[in-house]
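Removed: one protein chain of the complex. Kept in place: all other protein chains.
Here the chain labels run A and B in written order, and each chain numbers its own residues starting at 1.
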Amino acid sequence: MQNKLFYNFLFLLLLKHRIKHISIFIISTLIVFILSSVILLSNALQEEINTTLDSQADFVVQKMRAGKSVNTPVSWSDEFREIEGISQAQPRVYGQYFFEPNAEHFTIVGIDFFDEQKSKNLQKLITNLDMKKFLEKPNMLIGHGVKALLDKYYFFDYYVFKTPHQEKRKVNIYQTFPKESSLLSNDMIIMDIDLAREILGISEERSTDIALYSPNELEAGNIYVKLVLKHADIRVIQKSDIAKAYKHLFNYKGGLFLILYMIVLLTFMMILYQRYSMVQSSDKKEIGILRALGWSIKDVIILKVTESFMVAFGAFLLGFILAFFFVFVLDAPLLSNIFYGYANLPMDISLHRSIDFSLVSLLFLFYILPFMTAVLIPSWKASVIDPLEAMR
Amino acid sequence: MIQLENINKIYNESRPNSFQALKDISLHVSKGELLILKGVSGSGKSTLLSIMGSLIKPSSGSVIVDGESIAKLPDLHASNFRAQKLGFIFQSFNLFEALSVADNVAIPLTNQSLTLEALHVSVGDAMEIAHISHKKDTEVRLLSGGEKQRCAIARALVNSPKVILCDEPTANLDSINSQKFIATIKELNALGKTIVIATHDPIFETLDARVVNIENGSLLKR
Partner (left out) sequence: MIFFSNSVIVFIFIEALLLLLLSIAFINVVGILKSWDFSATSTKQYLLEKRSYLVLLIIFFTLGFKIILLPYFIYMIDELNVLVPGAMCAAGVINSNIYGVYLLSLKVRILFLVGLWIILNHYDLQAKDYPFFKKKLWLFILIFFLIIAESILDIFYLINIVTDTPVSCCSAIYGVSGISNPIPFDLHVSELLGLFYLLYGLTLISALYRYALLSLFSNMAFLYSAYYSVVYFFGTYVYELPTHLCPFCMLQAEYFYSGYFIWGTLFLGTFFGISAALLQYITGKEIKKMYRYSLAFNSAFILFCSSYVLLYYIRNGVFL
């Protein structure tokens, strides 16, 4: 649009006014940084969860009694296998174990190592396992957070569980899961299914719930109906419900943040407005000269607005790049705690890099519009100054 | 070239401190003429000059420059008019100190949709006529007073204006540079430019030019 001379002039002006711009630049960068970090983190976590969820069971069936889920009969899985569209029905054994010394819970997951493991996530964790050696003695695989806790209480090689029947069971630590799988495995203990049944007090004919896999997702609605009709005391959880629940959770946390952040942005707008409204006499003189020499008000407005836009854009680039670095290279210390919550053991995970155009444009719009809005009226005020008075 | 009819200019009208700067002024300047507007400061000569240059709009009356009525032009057209037909030389030069001579000279043409080559040619020619080409890349703040004046002259010439308006051009010059300035004015006038100079510097009496006296906002009949 404008030619090279205009930009030459513009950059010289930016340089000349750099002291005025620098404070705004720093604040803007900070604002973009915080905003982008939160949004990037939230998005990355969602992606992680989605990929994790992808390999989850399509349906989870539980037996209900008095509004609570109770141990589900293993025999039910035979019934479910008969339903068309269900490729696999796998009874699962897992539960929470209360670790008294630190008053926290582990998740114990029992795996039938001779059965084909449907859950891709669990499959990932137990590949390369020498099953024969593992099943020789009572052994367990533990997550990173569990290891840290057990180490704290000097349980370096084994732990002694107390079963609900007041028996003690010593289980050896076979291996610890790698840090990369922490989102899934942090507070998890994997052991043989019968051993898990013992420790959790679940009888042989029962399981915690039954996981069902159906490859055709378009049939989900029909299968859901069939499942629900099988028993009066059945609860069926669909994978899509879980996905939606997570999305709502993230939306909620993210949305709340954005709304609060609007207050920050509005304050920022007022600062901008004030700052750019203070037109010093030297600035006035410059504009007066330009106007006298044939620059129209429109030209001067374009100059002023572009000047502000350059500051805004530069701050956006810097703030975004810093946020990217913070979230994906430094793994967002401090900030991640807000999202992970304190319910589980503190985690240490490396996030998957994921940004897309719609995310960046969302951030850009959310930031640039308030900025430019605040700058409009001051730019106009400066441009319509009477050239003669300005040059006096 | 310039026709002013019944020009009045009142500042702060309908307020207690209203002030009439110009009172019913009519003035004609022919093409290629050299006119001196003589008067002390506060007499209204700068205001009159500014009205000629469409920098100020009159309270009443008509202003026609080069056949175009400029009294009520909207800003877009007024600024276009200034950029294409007028050149200004101000009392305190009014240059951008941080920019080079060439950059300063190019300013009037920045928004005129010229190609870069045409721009360079115009800038080069203007600097030639003003005898400042040798300093084209020097920052203005490093120039002497006389050199700054020549830079201002070049800027006033870059758009090949029909009319050049000067407001107290020698106020910040020593006598040597003032003489040089007068010589340049003669050159420009010889090129066919219509020149109006608002000044009270007696040095301009050496010029062979029409002199119009202005006092308290009115033209004096000699």
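Keep this in mind: contacts are C-beta pairs under 8 Å (C-beta built on N, C-alpha and C of every residue); 3 or more make two chains touch, one makes a residue touch a chain.
Source: prediction; values computed, not measured.
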| item | value |
| --- | --- |
| Residue, one of B:E13, B:E97, B:D174 or B:E205, that touches the chain absent here | B:E13 |
| Selected from A:P91, A:G254 or A:G319 as touching the chain missing from the view | A:G254 |
| Of A:I24, A:I39 or A:A315, the one touching the omitted chain in the full complex | A:I39 |
| Touching the absent chain when the full complex is considered, from A:S77, A:T306 or A:S383 | A:S383 |
| Interface residues of subunit B (partner: the chain not displayed) | 12-13, 57-60, 71-77 |
| Residues from subunit A at the interface with the omitted partner, ascending | 39, 244, 247-248, 251-252, 254-256, 258-259, 262, 297-298, 301, 358, 362, 365-366, 369-370, 372-373, 376-377, 379-380, 383-384 |
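Quick note on the criterion: only the chains that are shown with their structure count from here on.
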| item | value |
| --- | --- |
| Subunit A-subunit B separation of Cα centroids, rounded to whole Å | 65 |
| Partner subunit B, residues of subunit A touching it in the complex | 2-6, 8-9, 12, 15-16, 285-286, 288-299, 386-388, 391 |
| Parts of subunit B lying in touch with subunit A, wherever the complex brings them together | 46, 50, 53, 55-56, 75-76, 78-80, 82-84, 86, 88, 90, 92, 94, 96, 98-99, 103, 106-114, 116, 119, 155, 159 |
